[in-house]
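Of the protein chains in this complex, all but one are displayed in their positions.
Labels run A, B and C following the written order; every chain starts at residue 1.
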Amino acid sequence: MNSIGRHLIMTCFGESHGRLVGVVLDGCPAGLPLKEGDIQRELDKRRPGLSELYSSRAEADKVEIISGVFRGYTTGAPICMVVKNLDVDSSVYEEYRFKPRPGHADYPAYVRYGGFNDYRGGGMFSGRLTIAYVMSGAVAKKLLSTIGIEVYAHTVQIGPVKLDRKPTLEELRTKVYASPVRCVDREISEKMEAIIREVKSRGDSIGGVVEGLAFNVPPGLGDPLFGSLDGDLAHLLFNIPAVKGVEFGAGFRAATMKGSEFNDQYVYRGDRVETLTNNSGGILGGLSNGMPISVRVAFKPTPSIAIRQRTVDLREKVDTFIEVKGRHDPCIVPRAVPVVEACIAFTLADHCIGLGLIPKVLGRKS
Amino acid sequence: MNSIGRHLIMTCFGESHGRLVGVVLDGCPAGLPLKEGDIQRELDKRRPGLSELYSSRAEADKVEIISGVFRGYTTGAPICMVVKNLDVDSSVYEEYRFKPRPGHADYPAYVRYGGFNDYRGGGMFSGRLTIAYVMSGAVAKKLLSTIGIEVYAHTVQIGPVKLDRKPTLEELRTKVYASPVRCVDREISEKMEAIIREVKSRGDSIGGVVEGLAFNVPPGLGDPLFGSLDGDLAHLLFNIPAVKGVEFGAGFRAATMKGSEFNDQYVYRGDRVETLTNNSGGILGGLSNGMPISVRVAFKPTPSIAIRQRTVDLREKVDTFIEVKGRHDPCIVPRAVPVVEACIAFTLADHCIGLGLIPKVLGRKS
Amino acid sequence: MNSIGRHLIMTCFGESHGRLVGVVLDGCPAGLPLKEGDIQRELDKRRPGLSELYSSRAEADKVEIISGVFRGYTTGAPICMVVKNLDVDSSVYEEYRFKPRPGHADYPAYVRYGGFNDYRGGGMFSGRLTIAYVMSGAVAKKLLSTIGIEVYAHTVQIGPVKLDRKPTLEELRTKVYASPVRCVDREISEKMEAIIREVKSRGDSIGGVVEGLAFNVPPGLGDPLFGSLDGDLAHLLFNIPAVKGVEFGAGFRAATMKGSEFNDQYVYRGDRVETLTNNSGGILGGLSNGMPISVRVAFKPTPSIAIRQRTVDLREKVDTFIEVKGRHDPCIVPRAVPVVEACIAFTLADHCIGLGLIPKVLGRKS
Partner (left out) sequence: MNSIGRHLIMTCFGESHGRLVGVVLDGCPAGLPLKEGDIQRELDKRRPGLSELYSSRAEADKVEIISGVFRGYTTGAPICMVVKNLDVDSSVYEEYRFKPRPGHADYPAYVRYGGFNDYRGGGMFSGRLTIAYVMSGAVAKKLLSTIGIEVYAHTVQIGPVKLDRKPTLEELRTKVYASPVRCVDREISEKMEAIIREVKSRGDSIGGVVEGLAFNVPPGLGDPLFGSLDGDLAHLLFNIPAVKGVEFGAGFRAATMKGSEFNDQYVYRGDRVETLTNNSGGILGGLSNGMPISVRVAFKPTPSIAIRQRTVDLREKVDTFIEVKGRHDPCIVPRAVPVVEACIAFTLADHCIGLGLIPKVLGRKS
């Protein structure tokens, strides 16, 4: 249940306020050059900056590679990577133990685990577990780069503010992490920041949308039925906490479209088959069609808000109120961007290994 | 790749124009009363009626239970169920063999399977494979009924026409399949029919949205991380051909909401914990919270249209045109309704068996 | 539970006295030439001949390929194959319904499935289910033959009669199925036949040992830890009914050996690394080492015997007696030979696909 993938498999462990968050990545081909810096670069994209836009929990999030790498190369053995929790303050959580925070997993987790779950900081349900996804995704991105596949994600909406145009590949490569909200357009980015500041000032939070894109994906990637690329991507993306919707290409807009509008018609560009439009988001029948894969992921507003809300006392069995303290991001979206990126990279790498596009051994050690 | 589920597992096989479509359902508890009529009732919901709204392919879609049932009860052995293909006309497909139909899986499947795939009627990529989901879902619904869980789906949008209100439980129980487009509201239903007739008259097609709902789901169903209820539901739902988006509760609307609006606040209703709103669609942290599960599924317009489209000739490597013949539904949505229902039922039954809410043996034979 | 394999996956269904026995084989590469004759040839090896050495149940065991093959080639879609049960006589089984036959699964199955299991002919626990293994193995053998791997099995022991020498490759290719007991040595074969006739004449049965061998297996096949070649082989072999032991190479004899005797020392034969002995049976650390894989499989005597035995009446809860009627092989070993062969072939093909030694598409269709 805490493992995902068919050929490249990640098994996550750890808790928000426990000792660490970790992942065991199984099935990574041998011979991939890998150092902690490769992982750290991706983790740093997920770290909150020194800004009022983010949580004040000050975690260095330093990765340690525990196994599976020997003298700078992956060995084919499972790669264990961990990030220690250093700045933990669990004091506020005793209050919530029997008073579930609205929008969090507290109540169903209490029922599911009979009260034995680690409720501090959400325990295993915390967004902090996405560190594991990012670590796996970092390895996946290195694997994909050996065959030229590039994966990006960026913020396209925060509350009512939307990026309505398509980003260029150049913007995706250079502008995303230059923006504190991970939006490639400077003006839009500033409006998004303003929204976050505003909701934060009122003790509130806000949702948004992240778009993920993958380029140079060869056609024919994916397996029929339950090994479809979109099914596998959605499966993993919905396991990012706070995700409430996933759509590919035209997505929900497809509902209003006619076949003559939606269908992506084929043409040759030199030897290469392309489509005139990309309403299918690069996936047909669960298989990549050679066009960029595009997926949009809707995030709900951070559930932890300072505003008074109704809740119940599960021990006393009475109605009560709660004001959620602790250190929280007023908008989860900017920090979710590298997580979406990681999930896409992981899923694509899993399929590329499965189809033999990435071999089981990269080169031969001399 | 053609199997899904952890405790209740379905393995699908067959092709659109092959001998049959079948499923092996593994992990079904012993002792469930099961007869072909139970399956047939669900299959009949998926069959095209005698109407211009549907494809003219006239399949009886009669189920045969091949194994796993003995004297009216499931035995605990795998249940194989099949539906034969009777009204097959593959003549038109020779033309498309090297001319991929836009919007279909033809092109990536040709690449993926080296031209060996059965291209007649889309082969294993055909929507006809959803017969397997419906057969499994029929068993799942019987399993869920033993613990009071009810699953419904209905059409909420076709093209621009939307059902903007919540259906009552009574409507879901009695009105869905009384409507040719599976919409509970008669007036809206008629508008939807009109839209379909209109696009059909022009050789075109149209998309739409199906909403799925599950009632009486106990809180705490689901597993952490990759066994989450929403991840599992989305995984299966995206494996229904033509699905381009899946959202739970407020879904993409959550992106524009503040935490103070989105969060579902808790109250006691007698002994039962409920929430004042259901923006989370009954799922928090991947676990059910006891409220109705609600999911919306966006379908693209049927790719097969009579209108001339650009495509390529993969053998000659030149651009060309195509007008897709054959018998197709101008809108897939009405027929997708029982499929969405089946997918939800299957996923919930899988989790209920996993948690022991549905035991491995139902009663004891005397 | 009724599926096995990681890249090549078989899902079995059916019962001894139900309509049929079938298998869905998933993950078979596209482009393999496959016709029913390929499967039938292997099934025929498993069929009881017209001899007193075998059960008198007269099944033609004719295979039908239901899906996954199109115009003589595999398509990449799941291959469903079935064999109908024609000569079914369930009359004797009513007596055993609450009187478990010693040595059969009757009693634990009754407990496990609450009395709902199909008890006729052992239901899903019948050796007849191995038809599914043989059908899958037939496809696997064709896959392996594309890279030169050959798999054989033969009888090395029945009761006290043993074949004490190593068979030649030529004998394995031509002599096994010429012997009614599947023993390559004519003299030993006759002694084995005599033993079987003798126990049969007394209403009794006898056990034996089958040896499986695979040649031309490249070194390095297998995955670490739980994907080991020997672990996977044993897992499947123990799922052949009546198997009580599995050993590789020197097997249990290794317990009495010193390292200096057991270790297979390396030498170059031209460019090829070989070992002077093969006590490891071609597997080291779960990986093939390039030497022939050899495994020995111990079978218990057929549990169905005409001799009076003690048993219990589960309904009356009293001790009683039983004399098992029905049509049974007095020794299961000869018919198990092609099953062992099939299991080895299946497991090797699964690993070869996983490592990319057998590609996902065999050739390209013109």
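Rule of thumb we're sticking to: contacts are C-beta pairs under 8 Å (C-beta built on N, C-alpha and C of every residue); 3 or more make two chains touch, one makes a residue touch a chain.
Treat the numbers as computed from the prediction; the structure is a model and nothing was measured.
Enquirer: Among C:Asp26, C:Glu193, C:Asp223 or C:Glu341, single out the residue that touches the unshown chain.
Expert: Touches the omitted chain: C:Asp223.
Enquirer: One chain isn't shown here. Among B:Ile39, B:Ala77 or B:Val176, which residue touches it?
Expert: The one listed residue touching the chain not shown is B:Ala77.
Enquirer: Tell me where the left-out chain touches subunit C, residue by residue.
Expert: 1-4, 6, 12, 100, 102-105, 107-109, 111-112, 122, 124-125, 129, 157-160, 199, 204-209, 218-228, 230-232, 234-239, 241, 243-252, 254-268, 271, 273, 275-276, 279-281, 284-290, 298-305, 307, 309-312, 314, 317-319
Enquirer: Extract the touching residues of subunit B with respect to the undisplayed chain.
Expert: So the residues of subunit B touching the unseen chain are 76-77, 224, 355-356, 359-360.
Enquirer: I need the residue numbers on subunit A that touch the omitted chain, in ascending order.
Expert: 1-3, 9, 11-15, 18-20, 22, 24, 26-27, 30-31, 66-68, 70, 73-80, 112-118, 123-124, 361-366
To be clear about the criterion, only the chains that are shown with their structure count from here on.
Enquirer: Quick one: name the chains whose C-beta contact count is the highest of any pair.
Expert: Ranked by C-beta contact count, first place goes to A-B.
Enquirer: Counting in whole Å, what is the centre-to-centre distance of subunit A and subunit C, each centre being its mean C-alpha position?
Expert: 45
Enquirer: Find the geometric centre of each of subunit B and subunit C from their Cα atoms only, then give the gap between the two centres in Å, rounded to an integer.
Expert: Their C-alpha centroids are separated by 38 Å.
Enquirer: Compute the distance, rounded to whole Å, between the mean C-alpha positions of subunit A and subunit B.
Expert: 27
Enquirer: Residues touching two or more other chains, restricted to subunit A: which are they?
Expert: Correct list: 224.
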